Structure formats: structure tokens, C-alpha cells
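Encoded as C-alpha cells, the structure appears first; notes follow it.
As you look at this complex, bear in mind that one protein chain is not there, while each of the others sits in place.
Let's look at subunit A:
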Amino acid sequence: MLHLIKLELKKGRMTGYLWGSLITYGVILGFLILIYMVEGPVQEEPIFQSNAEMLGLIDTLIRATFIIYASVLLSKLVIGEFQNKTIALLFAYPVSRKKLLLAKLSMVFIWTLANVIIANFIIGTIFLTLNANFGYVQGTVTSGLLINHGISIVTQAIAAAGMSLLPLTIGMRKKSVPATIITSVLIVVIVCSNNMGFSLSSIIAIPLSLSALGIMLTFLSIRNIDRIDVA
């Protein structure tokens, strides 16, 4: 399995993936700094009531971005192989088809999981430091707050990683890249949209069960992979 993942990385060039996520971090950070610097000095209606709310927004934005990013990866790793017909090459190798696909899917899962956690850590730290200097958001940062937020990030990251597989079930039907990406956008819109401080993902059961659904449907969709024709 590890070998298969290595081969996938060789195929897709690993440095490309790393740059991709670094650029994504930068864009998210830049966007947040823009909000913070523009809206921060306006005191009548503060953008963030507390540090917890600020960190919460950072987390939501990161998850939304990486769920969509994952659908691009899925398109490239799975749908792309079908579209370019290279899947006929892969499936004629003496390697189980299930293993081949599992390697690809676990890459997407781990990729999303790791990026959500790392991005939260980096961007969150930068923001807390920033706020310690500018002080636009009121309140003190307690260790309790950090621990709670940490736990939340990890559960949400697991949920996001599972949900990031959901678009495949739709995209695989017609082997379509647009369908895959649009599905991920829809998931983000539903789960991550923030309405007056409330979002569906704040009820942790919802993202977690969607995540479980994502993993389950993925297993179902590759269960019969040995029987399908690859034209």
C-alpha cells in the first residue's frame, strides 16, 4: 500500500502537491489578514466577539478550502485516470484494483486531514500573535480555550477528510471532473456556510456523520470494481 502511494506521488510529482498547499495557506492567511486589518479598527461592531470566534472562522475557512481542494485531487487521481484511459494500464497490472483505488483515496483522506490540522496550527498561531500586538479582538487566550479548540480542529479535520471523499460517488458515475468539483462546493456551501455565527458544522454530529457516509459510500462504490469493464 505504501509502495502504491509512493508510485502515485511519483506520477503526480510530490513538489507540486507541497507547493499547492503552501500557496493555499498563503491565500487563506492573506484573506484573513485583509478582513482583520480592514474590519478590526472599526470598534462599533467588532468582527469577532472573541478569540474563539476568530479561531472558529479560521477553521471553517480552512476546511471549506481543503474540501474543495480534495475534490480537485480526486479528479486528478481517480477521475483523471479514467478520462485519460490510463486506468486501463493500471488495471492490467498485477495489483488488486481495490488496493490501487484505496491507495489513491487514502492519499486524499490523509492530505485533507493533515492540511486542515497544519493550516489551523500555522494560521491560528499567526493570528493569535497578530492579535496580541494589535488587540482588535478582546479577551484573553486561556489554555482551556486552546485545548478545546485543538480538540475541535482534530474532530472537524477527520470529518472534513471523510466528507472530501463524498464527491467521488457522484463524480464516478459519469467519470466527470465538473460533477466532482461541484459536489464538493455544494457540500461546503451546506456544511460550512456561516449564518449569524451558526453553521451546520458546529453541530459536530452532522459533519461526523457526513464523514462516515463519505467513507461508506466510497467503499460501496469500489466494492465491485473487479467486475467492471474498462474500455
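FYI, contacts are C-beta pairs under 8 Å (C-beta built on N, C-alpha and C of every residue); 3 or more make two chains touch, one makes a residue touch a chain; residues count from 1.
The definition used in the following text is that contacts and distances are computed from a predicted model.
Asker: The complex has one chain missing from view, so what does its UniProt entry call it, picking from "3-oxoadipate CoA-transferase beta subunit", "Flavin-containing monooxygenase", "ABC transporter ATP-binding protein" or "Iron complex outermembrane receptor protein"?
Answerer: Matching the unshown chain against "3-oxoadipate CoA-transferase beta subunit", "Flavin-containing monooxygenase", "ABC transporter ATP-binding protein" or "Iron complex outermembrane receptor protein" yields "ABC transporter ATP-binding protein".
Asker: Out of A:Met14, A:Ala88 or A:Ala212, which residue would touch the omitted chain in the full complex?
Answerer: Going through A:Met14, A:Ala88 or A:Ala212 one by one, A:Ala88 is the residue touching the chain not shown.
Asker: At which residues does subunit A meet the chain that is not included here?
Answerer: Within subunit A, the residues that touch the unshown chain are 3, 7, 10-11, 13, 84-86, 88-97, 226-231.
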